[in-house]
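To keep things clear, I will list the structure first and then write my remarks on it.
One protein chain omitted, others in place.
Letters are used for the chains, namely A, B and C, taken in the order the chains are written, and counting of residues starts over at 1 for each.
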Amino acid sequence: MTTSRLEAFSDGVIAIIITIMVLELRAPAQPTLPALVKVAPVFITYGLSFLVAAIMWVNHHHLIHAVHSVTARLLWSNMYLLFWMSLVPFVTDFLGKNYHEPMAVALYGLDLTLCSTGFYLLRGELIRQSRSDSEMIEYHERIQRKNALSGVLYLFSVPLAYLSVHASFFIFVLIPALYFLPEKKLAG
Amino acid sequence: MTTSRLEAFSDGVIAIIITIMVLELRAPAQPTLPALVKVAPVFITYGLSFLVAAIMWVNHHHLIHAVHSVTARLLWSNMYLLFWMSLVPFVTDFLGKNYHEPMAVALYGLDLTLCSTGFYLLRGELIRQSRSDSEMIEYHERIQRKNALSGVLYLFSVPLAYLSVHASFFIFVLIPALYFLPEKKLAG
Amino acid sequence: MTTSRLEAFSDGVIAIIITIMVLELRAPAQPTLPALVKVAPVFITYGLSFLVAAIMWVNHHHLIHAVHSVTARLLWSNMYLLFWMSLVPFVTDFLGKNYHEPMAVALYGLDLTLCSTGFYLLRGELIRQSRSDSEMIEYHERIQRKNALSGVLYLFSVPLAYLSVHASFFIFVLIPALYFLPEKKLAG
Partner (left out) sequence: MTTSRLEAFSDGVIAIIITIMVLELRAPAQPTLPALVKVAPVFITYGLSFLVAAIMWVNHHHLIHAVHSVTARLLWSNMYLLFWMSLVPFVTDFLGKNYHEPMAVALYGLDLTLCSTGFYLLRGELIRQSRSDSEMIEYHERIQRKNALSGVLYLFSVPLAYLSVHASFFIFVLIPALYFLPEKKLAG
């Protein structure tokens, strides 16, 4: 299997994930401001998840680009990641409708934690593949540390939701912000 | 990141956007003419949005084709555009069900205004990239002016909807008509 | 615009059309045989539309393969075709739920007639493009005649539905059967 095949399939899945989320945005039955305002939390969580998924797509692209050979371990780590990513529309919808409920916030954080473990596995496989290239390993390990940090933060947001949903939301907004800045340099 | 990757991903997202809109077209429960006629406004808005999205796809294609390098600014301008485009099914559904309500018309116009700002950002980045090529800059600036005009018209349709929804609809039909003709020459 | 770009976008749209139709197949709430039998007509129309869409995909592929240059006329004929194809899930759903109602049958026939006009426009553009090659023109005109025949048959199924829905269904089954056999030779 070539990396381009794996990438095309993953891209397809991510494009669909990012787009079907909008199907959860049900147009309000009445065209009144209060009815529209009620949709607002669903809209805002949609925006957040769109940003998170877009960042994941960019990261995934850079990651697959660095792949030497598509091993079974890599292939199934990728499927594992796509599985948890495929649940983003579900947890987004649940969060949008219950944004003040600890359980919905915790579930959202949990799914993003599991996505982080997917990226961790994939990056770990890349480090294994670049055994001889110390510069490459250093590069991957730097990204791996950053990835681990966001994974730990997401994990932390799960119990935190039961103390304060606002604190968990702060983490949800913080991580894209952190990722965004360095990615700017990477992609530039 | 290569432009072909960015284009393939954007194409995937736009293909999905254009196609899932049809899911909002719910088949009437009874096979009677009045029941079918009730679906007509949803059908007509679907047709309009299909045309608008098709034009956006063609424009996006020409735009990405002229890209020199995928900078972070370009990448995220594109994501910004895709975000607002992804809301087209939502505002289309809302408009189809409430085509005589100013709020639904205004929201439709607002989303298309925001799509225009996405194209404006992307084209602005292209102008920045072709710093040395005066002929290319002139070409891009000509399209940019046309784009700005349609953006301003869309923006104008937002408050206008509260005076006359028909006037806003006139703008919604006018802009595809304007775009269509020159595009014919471009693509030919 | 290259033909490969146009083909990839069309393929994406057709793949989505073919797949989202299954979303209309709602699982019955009770796991009883009568409840399942009630889904049967929806299932059978789904099967028919899957076959029709698959044939369209194959035909569309052969058609785009023969394109010399992507003119505006070709591009928008293709968009016109995709628009009517995008309504196949809608008319399929309507037919599946009202398979004994003339209106639902007529609407299904009408949409497939309009798809045929899309293929007619595309093939006409191909004939125009191969002005100098008499062998190619003959080839295209032979397919065009076959296409026109199926278009006329579909058109005929529209009023026929009000006399006998069974007769229209006979046409719906006949046309894939007719297309299938020659296609076998073409693709072989």
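Here, a contact is a pair of C-beta atoms (placed from the backbone, for glycine too) under 8 Å apart; a residue touches a chain by one contact, two chains touch by 3 or more.
Just so it is clear, the structure is predicted and the values come from calculations on it, not from any experiment.
*Asks:* Could you tell me which of the visible chains the hidden chain touches?
*Replies:* So, taking every chain into account, the missing one touches A, C.
*Asks:* Which candidate, A:36, A:66 or A:79, sits in contact with the chain we can't see?
*Replies:* A:79
*Asks:* Which of these touches the unseen chain: A:25, A:48 or A:87?
*Replies:* Selected residue, touching the omitted chain: A:87.
*Asks:* Hey, which subunit C residues sit against the chain that's not shown?
*Replies:* The missing chain touches subunit C at positions 7-8, 11-12, 14-16, 18-20, 22-23, 25, 27-29, 31-33, 36, 47, 50, 54, 57-58, 61-62, 65, 183-188.
*Asks:* Considering the entire assembly, which residues of subunit A contact the chain that has been omitted?
*Replies:* Touching the chain left out of view, subunit A contributes residues 1, 5, 8-9, 12-13, 16-17, 20, 23, 70-73, 75, 79, 82-83, 86-87, 89-90, 93-94, 97-98, 101-104, 107.
Keep in mind that, in the parts below, only the chains that are shown with their structure count from here on.
*Asks:* Do the two copies subunit B and subunit C share over half of their interface residue numbers, or under half; same or different?
*Replies:* Different, since under half the interface numbering is common to both chains.
*Asks:* From the Cα centroids, identify the chain that ends up most central relative to all protein Cα atoms.
*Replies:* Closest to the centre of all protein C-alpha atoms: chain B.
*Asks:* Determine the centre-to-centre distance between subunit B and subunit C, using the mean Cα coordinates as centres, and give it in whole Å.
*Replies:* Subunit B and subunit C have C-alpha centres separated by 27 Å.
*Asks:* Per the centroid of Cα atoms for each chain, what is the distance between subunit A and subunit C, given in Å?
*Replies:* 38
*Asks:* Please set out, as single numbers or ranges, the residues of subunit A touching at least two other chains.
*Replies:* Answer for subunit A, listing residues that touch two or more other chains: there are none.
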